[in-house]
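Rest of the complex left out; these chains stay put.
Going by the order they are written in, the chains are A and B; count residues from 1 in each one.
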């Protein structure tokens, strides 16, 4: 990869090509449960290199404002969350969720100054247990995407997040790196999902589907897909279904949102046991933080005896931490100009090519893919739908979430 | 504010305009009690970005030397404080408080080398419980200023210091920001000092006086002043009287010296109770350090329930920490180019204008104001002196400290 393309893919700050592309999409900014009550404590949010403060107002709406008060740049994090607005504690300027200055008691009565001042505010929507922000041009704000996991009842979903101390794309790449399943996760259930030889990638409206095309394995017809949806979503063919979103905190840190969900029923005890024993995609965090207990500073609590025994290929506990650890080990921004890619890196190459093509098309005036809400209404396939369908045909005909009416008609 | 003016006000290193201006004044470098005994342990001092070492010699004089030995640049902090000089432990070179090399045992007997070597040494004076240094051109060294709090007996004064992790001027501005009193400190005694509407600023010889001009509040004639004295002093109209000095450690850290003093009598138990319960300007430090226990890393131990209750506007305990916290929250060097100043920011604007004017005048060849010792002999007014005096007249006629003879004559 050229240094130019590497830079183009990695940088997400305001004004960068990728940064502006990402800002066209709704992005998870904070968990809903971190803002549990109206008029509660504000929360710091860092998103694409911008420092912000989130708060839930009296009516339950979430505001996401610039951390800096426009008056004298004091931090709104220390603000008082009052009647439908947050008030800077330095001089009492108060702003609502839309960024309007609704009170400016430091100025003389009758002053018109407050009508001239706004604080940067990003629109928010709450879906699927998270607060989502839109940071792009107001006139281009899309409808919220029909991501299946955001549309199921809360009881059907388990959502966590944790920080990965590396660039967002490096982490996304890990999510679509099919060839690592047979190694990094050896000794876990994920290993059983290792790709057969004929691996395929098929473009869909909002991204692409990647997976096997039906080779025979242990007498069963193997067929799995995972899907990439713009700009950083992954749908995972686990049971229950899984999903990830890798949201850039800045260019050297990423917030990974991880989901288990069952479209048909509430998660049961067995699902929750899997989620909470940290063997799978949800690591255990240091309480009160978004950092995993097993992290870079303690070598992910690697157990060399366990590794030597072969029971775990890495000696690191849990699929989520194995991914996180190996991705972070590549450095804050892995150098893509020194790699040696093989045929097993098809999905990685496809992902990069896909994003570079999108950037080029947008630069040439096209709309990015995946803005149409229905384009995100996808579901991964865990088994072949039957018949002689090719991988591409199977994805095209059965990779969408059907609504009740459609399902009934089938 | 233009980026140029912002830079001009913020930078205090050697060779900068503000740095050279500050170096024309005596500045507190260390507390006297940190050098409790002759020939005791040396202490590190960082002042205006220069790394220094202070020590008290056999005769009780304090030396303030370059941290680096001129021989091979070893740190004099590890030096032996010996008979009237400090000796570098690497090769035994010894320097007195004036920077002379008084012994150089590593060189052959009869060598003249020691007479050719000096270490950078700044003159020091002890006043008011602090060691003050003069870092400017020797030929321009002024007399020590008649700051009232430095002239009262030790029993009449309570002096502490702590670090603010931000630029010095940002902290000074907080001290003269009158409009924050009604907000940041709501729920404290300082709130009662909130400025009435007709707020005035009057230039005095060494700086300016700022305050109300006598509006009626709760049936009382309101009248308070605070004073700015060059280059970073504030006189505070509390009971007992208060004072601050914000001394640049470097451009991103400031040492705030805070004083209570009573010109007429020793501080009594009630005064000390106020000082030591940390509700007011003196925060509690981590023992053995100059850092407050409630600091940036723990969000100043903000109590969100207390804040929500309205009993404290910030939920941060103590006027000193409220100021420190909000000033630090603006960043290491707050960006003055993105502010939105209103009419309530009169004092801030005045302070900046005043300093920029002084810099311009000095650049044009004038002497800075405030070098004349008597010009610092000021006292804030806590009540209107009576009669029909305007604010300016009251400050001019009653804002000076009278000596015994003058007082008797009145």
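Rule of thumb we're sticking to: contacts are C-beta pairs under 8 Å (C-beta built on N, C-alpha and C of every residue); 3 or more make two chains touch, one makes a residue touch a chain.
Because the structure is a prediction, the values reported are computed rather than measured.
S.K.: Beyond the 2 chains sitting in the coordinates, how many copies does the whole assembly comprise in total?
M.R.: The whole assembly in this structure file has 3 copies of the sequence.
Please note the rule applied: only the chains that are shown with their structure count from here on.
S.K.: Report the inter-chain centroid distance for chain A and chain B in whole angstrom, where each centroid is the mean of the CA atoms.
M.R.: 49
S.K.: Where on chain A is chain B touching in the complex?
M.R.: 39-41, 68, 70-75, 77-78, 80-81, 89-92, 104-108, 111, 113, 116-117
S.K.: Spell out the residues on chain B that touch chain A in their complex, using ranges where they run on.
M.R.: Contacts found on chain B: 177, 179-180, 182-184, 197, 299-300, 302, 304, 307-308, 313-314, 316, 322, 325-326, 329-331, 334-335, 338-345, 348.
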